[in-house]
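All protein chains of the complex are present and in place, except for one that has been dropped.
Let's look at chain A:
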């Protein structure tokens, strides 16, 4: 059965917390729902929490970059929070450093980052 990542809305922010290992289709589904909601809900900030994710490969990290790019082009800001240390190490070895994505250690710091940038 397909996993549908829940997206919570808090004022003008969206929080998507990925709780399971997602297939390509499932992460693409998250992408289209998030980009839709940014416009329809007048969102200024988006947080994707990956603290429960234990594998990010080339496809999922590229899609996260694309989501961040799409959110930015729609006038909002995305912060990726909670990348696990072992996931970070695997990403670096793969040469995927997610340079164009804002990151924060956890949800609190991600929210603080959005506060500071007025998103």
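Some notes on this structure:
One rule holds for everything that comes next: a contact is a pair of C-beta atoms (placed from the backbone, for glycine too) under 8 Å apart; a residue touches a chain by one contact, two chains touch by 3 or more; residues count from 1.
FYI, contacts and distances are computed from a predicted model.
One chain of the assembly is not displayed; among "Serine/threonine-protein kinase RsbT", "Na+/proline symporter", "Sugar ABC transporter substrate-binding protein" or "Cytochrome c-type biogenesis protein", its UniProt protein name is "Serine/threonine-protein kinase RsbT". Contact with the chain that does not appear here is found for just one residue of A:8, A:39, A:55 or A:112, A:55.
Along chain A, the points of touch with the absent chain fall at residues 21-25, 54-59, 62, 84-87, 89-90, 93-96.
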